[in-house]
Every structure is written in structure tokens, then in C-alpha cells.
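A single protein chain has been removed from this complex, and every other one stays in its place.
Up next, chain A:
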Amino acid sequence: MSGVNSTAAAAATPVAPSVPRQPGTLKRLLREPVAAISLVLAVLLVLAAVLAPLLAPTDPFDNNLSTAMAVPGTPGLPLGADGQGRDMITRMLYGLRATLVMGAASVLLGGAAGALVGFAAAFYRRLDGLLMRVMDVLLSFPAILFGLAIAAIFGPGIPAVILALSIATVPLMARIVRGSALVVMRQDYIEAARATGMSDARLILRHVAPNCLSPMFVFATLRFGQVILLGSALSFLGLGAQPPVAELGAMAAEGRTFLFFAPHVAVLPCVLIFVVVLTFNLLGDALRDALDPRLRV
């Protein structure tokens, strides 16, 4: 992820105008009500996940079978309890945490690998054909299939899901980065930089990567939502989080059988997944609008 880490340095350097990063991005983002709401929601969700151990009223693993499937509103259990009698609020906070970690890790790992591949393909044209064909092959596998294969080899668990989703993210990011990098590299200032004898690595880091950041960032945000949905699906299938770890998809799976008996056990985690995915999708859309110079009024 070296490209992204150098954002601050790159932003400080006055670079060419193609997709400029100006300090007004956040302001432009907040001007749109939907964008503002999604940003606030995203921050709240992340905070809730980070602070789960402080916010949660009970131990997430300690069961109490006497309150199994208690309905919401039961004294001491405002959102009810799951099949093990564990407080739903606690489980959902920890579930959110696992889900967000899964999403963030997959997007970061897959995104970083994809970006490397993308830059390599754009920069070293001889590698382009080979790399992109490999990416095409990867693209033809559904993420669920990767998940199944990896879980069969390494055993189900959150790391397996992260690996599967990272692999599924690589080709998408690689294509986006390659496309943006190709555009940037046709700019005159790149030629100029090259003429000064700048090394390849430095050229990519200082001049190409910073100018590809906006599409990468937008993609990562949108992808975050998709990955969470996919990760929840994998956990739902029993390939992800293993008991007693709370994860939203796994919680939905555990509650599914009792949908008509104790609907809250499955419905509440599903609602939370819905909120998380919607939030990050809206945020991604808003970011794209804010960062796209062509949409700027």
C-alpha cells in the first residue's frame, strides 16, 4: 500500500492537474446531505466497532441458556437474546467489529496487491498482456468459490474469508489502477520527470500513484460495501467466523432456522449488514462525485 501511504507527501508536492486533490474535498462532500449523513454514519459504525468492549453491556461469549431467544424488550435485554441467551446488543457490536475488520482487511490487502499489479502493467508494457490475462482468469471466479476452496484447504475462519475476498478484489483494483495509470503516464510532466533521470519506483510513487488515488479511493469505499456483503454470505454458509465469535453473517445464519419463531435473532444482524453496506455504498458514490473534476460545478 506504499502508494496510499505517501498521500500526504504527494499532496504537498504541486503535481500536474489531471485529477487534483485539493483541500476542498471534505467540504464538497459535506455539502450533499446524503453524503454528510453517510459519512457521519460510517464514522459512528466504525466507532461502535472500535469501542465494542467498552460499549457492550455483557461478555460476548458468556451464554445464559435460561434466556435463550428472549424477545426484544425483555428486562435487561432491550434487543433480546440469541439462541445461547447472549445479549443481542453485545453480539451485534462484536459482530460489527468482526465484519468491519474482515471488510477493511480484504480491501486493504486485495487493493494493495491489485494496485501493484495495475502499476506494473501500466508501467512495464511487456508485462501488461500477461498480467491482465491472469487478472481476467481471476475475475472469472466468483468470490464465493474462492471462499469454498480456501475454507476447504485451510479450514473455515475469518482469515480464510479475508484471503478469499482479497484475491477476489485484486483483479478489480488492478484494472482500475492500470487504466488510470495509463492516462496519467501519457501526460507531458511524466516525460519531463523521466527526462530528469528519475527512477521507476520514484516516478510511480511521486507522480503516477498520487494522481490515481481518487479512483482507487472511490473503488475501495464501494468495494468495502460489496466485500462485507460477500463476507457475510461466506460466514452465512459457515465458511467464516467460527463459534463463539460473533460475525453478522454468521449470526444471521444461526438465527435463520428460527426466523418465524424468534425473528429478531436473524433480522437484527441483517438490518445491521444492510445499514453498513448502504452507508459505505452511499459514501463511495458521494466520494466519487466529490472527487470527480468533471462533475465539479
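Convention: contacts are C-beta pairs under 8 Å (C-beta built on N, C-alpha and C of every residue); 3 or more make two chains touch, one makes a residue touch a chain; residues count from 1.
Criterion: contacts and distances are computed from a predicted model.
Student: What name does the UniProt record list for the absent chain among "Twin-arginine translocation pathway signal protein", "ABC transporter substrate-binding protein", "Cytochrome c oxidase accessory protein CcoG" or "Stage V sporulation protein AB"?
Tutor: "ABC transporter substrate-binding protein"
Student: Out of A:40, A:152 or A:201, which residue would touch the omitted chain in the full complex?
Tutor: Only one of A:40, A:152 or A:201 touches the chain omitted from view, namely A:152.
Student: Among A:68, A:101 or A:120, single out the residue that touches the unshown chain.
Tutor: Only one of A:68, A:101 or A:120 touches the chain omitted from view, namely A:68.
Student: Of the residues in chain A, which ones touch the absent chain?
Tutor: Touching the chain left out of view, chain A contributes residues 61-63, 65-66, 68-69, 71-73, 80, 83-85, 148, 151-152, 155-157, 237-239, 242-244, 254, 257-264, 267-268.
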